[in-house]
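For this depiction, one protein chain was excluded, whereas all remaining protein chains were kept in their positions.
After this line comes chain A, so read on.
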Amino acid sequence: MQLKRVVVTGIGAITPIGNNLEEYWNGLINGVSGADYIKQFDCSKFKTRFACELKNFDPTQFLDKKEARKLDRFTQTALVVSDQAVQDAGINTTTMNADRIGVIFSSGIGGLITFQQEVVEFAKGDGTPRFNPFFIPKMILDIAAGHISMRHGLRGPNYAVVSACASSTHAIMDAFNLIRLGKADIILAGGSESVVSEAGVGGFNAMKALSERNDSPATASRPFDKDRDGFVMGEGAGMLVLEDLDHALARGARIYCEIGGAGATADAHHITAPHPEGLGAKNVMLATLSDAGLKADDIDYINVHGTSTPLGDMAEVKAIQAVFGEHAYDINISSTKSMTGHLLGAAGVIEAIACVMSVVHDIVPPTINHFTDDPELDARLNFTFGQAQKRTVNAALSNTFGFGGHNASLIVKKYVA
């Protein structure tokens, strides 16, 4: 069976550095930090008191008040990016077959804020169960995909995938594979995350996963810097519209780029720590190159998982050097988490978007916040520190790794007829 080619025909993004694609991309190439002190809850007793929150996000601008109230913040942002992406791609269900348009939309955690609120309310009482009937349908992680289908009338394959911080890369991979196999014409793929709450920050703090650089939030996310001390939590959402190339051509759609390949592996090592030699990371990059039918030398840019944790960054670099050898020195590597923070389940899609735009514009966004070289990292590697760099980007690789040892990578490349 001849696999179909899959292209990107629409994009939506709401991130800590921009509330739409244009603002997000401008933020990325200008090295803007999205970090600031937390506004969503009183964090005065928390070890970490900053995060990369959305700026000026008012759900009632996009949703009526009654509807917004029934949606967790992660679903509100999901609907925002779905509106953007549907419009950007020119999806019209009156002229297109909505049975062939799907949604695969993920989150790392789902409605944690809703869960926290409801359980706290219950705990205040005398044990009498008084749970809001919207508690479960507001909290469950798959509900964003469901709401997107209802809002736009899309009746194709519809579900969520979960793999912690690799979630939305797996979502894009599934969408890519379903379209390749001819199971759908178009799939809206992506993810959203909003867990800047007591339970979210407190939970990650307890794992010692978050940066505690409270005196300087904007410089706290510093991947590959010697003094990196953990990731900075981000929130937001992203969406790619993936489309069967023939379908896109037939309707004259604007094509951003082609999906080259995708891969998924497991570390089979530890719940949170990466394999020390980056074994799963190495294998997932090799699997993705193989899926794309590309050689290591074909990759120009790697948007790394690079969360700014001591162990994670090191393991990923080892894996990159194992896969790319000498060519690793010719590649631009960058961690856009230095600017956006770590959007957990939405990290994969917003970083895939960074790769798509990099391929479209031949610009590599930087890794900001570099102050001190880490002597354990090979100084000959180009981490794109400080400033965006211009270079031809024919193919870009995006890595994501999730707690549980889930690894997923994606390659996007220039579309050539």
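In the analysis below, a residue touches a chain if its C-beta (ideal position, glycine included) is under 8 Å from a C-beta of that chain, and two chains touch if they have at least 3 such contacts; residues count from 1.
The criterion applied here is as follows: contacts and distances are computed from a predicted model.
The listed options are "Acyl carrier protein", "ABC transporter ATP-binding protein", "Xylose transport system permease protein XylH" or "NADH-quinone oxidoreductase subunit H", and the UniProt record of the chain not shown names that protein "Acyl carrier protein".
Here one chain is not drawn; of A:P59, A:P137 or A:G230, the residue touching it is A:P137. In the full complex, chain A touches the omitted chain through residues 64-67, 69, 128, 130, 132-134, 137.
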